[in-house]
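With one protein chain held back, the other chains of the complex are shown just where they sit.
Read from first to last, the chains carry the letters A and B; within each, the first residue is number 1.
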Amino acid sequence: MNGNNTAFRRTKSGALKAAIYFSAAVVCILAVTVAAVVLIKGLPHISISFLTEKPSLLKGTTGILPNILNTLYIIFFTMIIVIPLGIGAAIYLNEYAKNKKLTNLIGLAAETLSGIPSIIYGLVGMLIFVQFCGFGTSLVAGSLTLVIMTLPTIMRTAEESLKAVPQSYREGALALGSGKWRMLRTVVLPSAVDGIITGVILSVGRITGESAALFFTAGMANEIYGLAQAASSGNAGSTLTVSLYMYAKERGEFDTAFAIAAILLLLTVLLNFGAKYVQKHFSNRT
Amino acid sequence: MKKSAIIGAILSAVLLVGCGSTETSHTVSTDGSTSMEKVIGVLSESYSAKHENVKITYNPTGSSAGISAVSEGRCDIGLSSRALKDEEAQTLDAAVLCYDGISIIVNTENKIDNLTVENIADIYTGKITNWSEIGGDDLPIVCIGREAASGTRDGFESVTGTKDSCVYAQELTSTGDVIQTVSTNPNAIGYASTASVKDTVKTVSVEGVMPTNDTILDGSYKISRAFYFVTAKDKKLSGDAQKFFDFCMSKEADEFIESAGGVPTAK
Partner (left out) sequence: MERSVYAESLRGESSAVRKRDNVLRTLAKASDRVMATFFVICGFASIALVVIITAFLVSSGVPAIHEVGFKDFMFGKVWTPTSENAQFGILPFILSSFYATIAAVVLSVPLGILTAVFITKFAGEKLASLLSSAVEMLAGIPSVVYGLLGMIYVVPTVRNVFELPDGACLFSAVIVLAVMLLPSVISVSASAIRTVPREYEEGSLALGANDTETIFKVTLPAAKSGISAAVVLGIGRAVGEAMAVMMVSGNVPNMPKLFGSVRFLTTAVASEMSYSSGLHREALFSVALVLFVFILGINMLLNFLTRKGKN
């Protein structure tokens, strides 16, 4: 009886262990296959002219320079708005707000924002920025939509790192007679910079990979803009990810699509390492 | 303090530049039908080659989106692959840019070469469900179509008299997608703008007529529709936009339209 029981226990535990190893193996194979397929199918189609030209129908060539630029513009526009906004909100939550209920409510609102799917952001962005504010389908409207989308991330990471700044720093600065803003600027924010950078990297990753929120807001044009043009209303443009969708679905040009996919994959890996490096770098220093 | 000053400077610079740039309007914006991508791409490229300071932008959003963009003043010229509805025609004008055949396409492995309009209607309404019924292999027929409100679908369904009665296996959102899907599925049949069809799929003749410029223009190829330039009635086009518009409507543009697979109007 007893022997039976142990044997049963052993088989059961062996089976479970096998399941665990099997799952891990599946995930591994999946990751390797996805990366390998994308890189093998994509990398051979990347060339200098592919990266530095715009597509030409007369010559029958493709190039993704407009999309690279648009991605950079959208990242830039989004960041210059969302960084002050997100950090400001985190400072309010951590340094000013005293009412527990209120901070809970703000936290709830941020969580709600982070749970909203990007297709809804796209729609709302179209309603608010494209139509209501009259920016038209443009890079600006797309960036403003992404500001709402990335705000929770910046807020959360900034708040976490503000929390990690020891209370004694603040007390010390205040005791020396510095005003609250001066104290925040000179003591608290510099110590929280790692969290802020991590948040920024995460948001840049999210923006780079975003498509559904940009279709109806930033549009799908493949034009090369200067910074000034990019910042004015009515100039539509597709980011790398949106153009990947366009090349794959609208035109069936899979070589181009995979080339962009490979670039996006490498960017993702790079951003991941960046985030890790920042965290490591700063945790070593303190 | 320094940092915030720098950020402030950048912000205001961006704003200033952003506001300033709206004055230089050498941009002509077009917005609309995804089927017209190739035609408008070739036209704008050849026009820009002659007029270097003019930039023509194209936003492939769809016919209806293009029409509403013109009526809301968000672009200069709207591109539509369907005729204006009555309420739209009250405030907007539509000029025919060129004609476009709607090719009936099947997989390259398919033996079928010719279909009648009736065949096509029966296939899409589900009366014929196997290729063997019309002389092909014993394979089920998979009907690929476009999403509701697409100009191509509207054109196809009105010519074949299958409006609202099509039984689709897939409703795809673009011309390229239809071609791609048909090229990978031996059972499939689809319809797509003649201008966009590549040799990855096989075009079948309709009532014995293949879609060519001549057959589309003289109407012997049955399934075709027009591409329109849509403009606002109450607002004059800007100088550059008017010039571009005139260029596209001129005889000079015919060769470019043809090179993009469109059928120029008789002028």
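Here are a few things to note about the model shown:
By our rule, contacts are C-beta pairs under 8 Å (C-beta built on N, C-alpha and C of every residue); 3 or more make two chains touch, one makes a residue touch a chain.
Just so you know, these numbers come straight off a predicted model, no measurement behind them.
Contact with the omitted chain, checked across A:T62, A:S118, A:S161 or A:T198, is made by A:S118. From the set B:N185, B:S220 or B:S238, the residue in touch with the chain omitted from the display is B:N185, counting the whole complex. As for the chain not pictured, it touches subunit B at residues 61-65, 67-68, 85, 139-142, 147-151, 163-164, 168-173, 180-181, 184-185, 187-188. Along subunit A, the points of touch with the absent chain fall at residues 9-10, 12-13, 16-17, 19-24, 26-28, 30-32, 34-35, 37-38, 84-89, 91-93, 95-97, 105-106, 108-113, 115-120, 122-124, 127-128, 132, 148, 151-152, 155, 176-182, 184, 205, 208-212, 215-216, 241, 244-245, 248-249, 254, 257-258, 261, 264-265, 268-269, 271-272.
We take it that only the chains that are shown with their structure count from here on.
Each chain gets one centre point, the mean of its Cα atoms, and the points for subunit A and subunit B are 34 Å apart.
The part of subunit B that touches subunit A in the complex is made up of residues 1, 7, 10-11, 14-15, 17-22, 27, 29, 31, 34, 37-38, 41-42, 45-46, 49, 55, 57-61, 69, 72, 74-75, 172-177, 179-180, 183, 198, 200, 260. On the subunit A side of its complex with subunit B, the touching residues are 56-58, 80, 84, 130-131, 136-137, 185, 219-221, 223, 226-229, 231-236, 246, 249-253.
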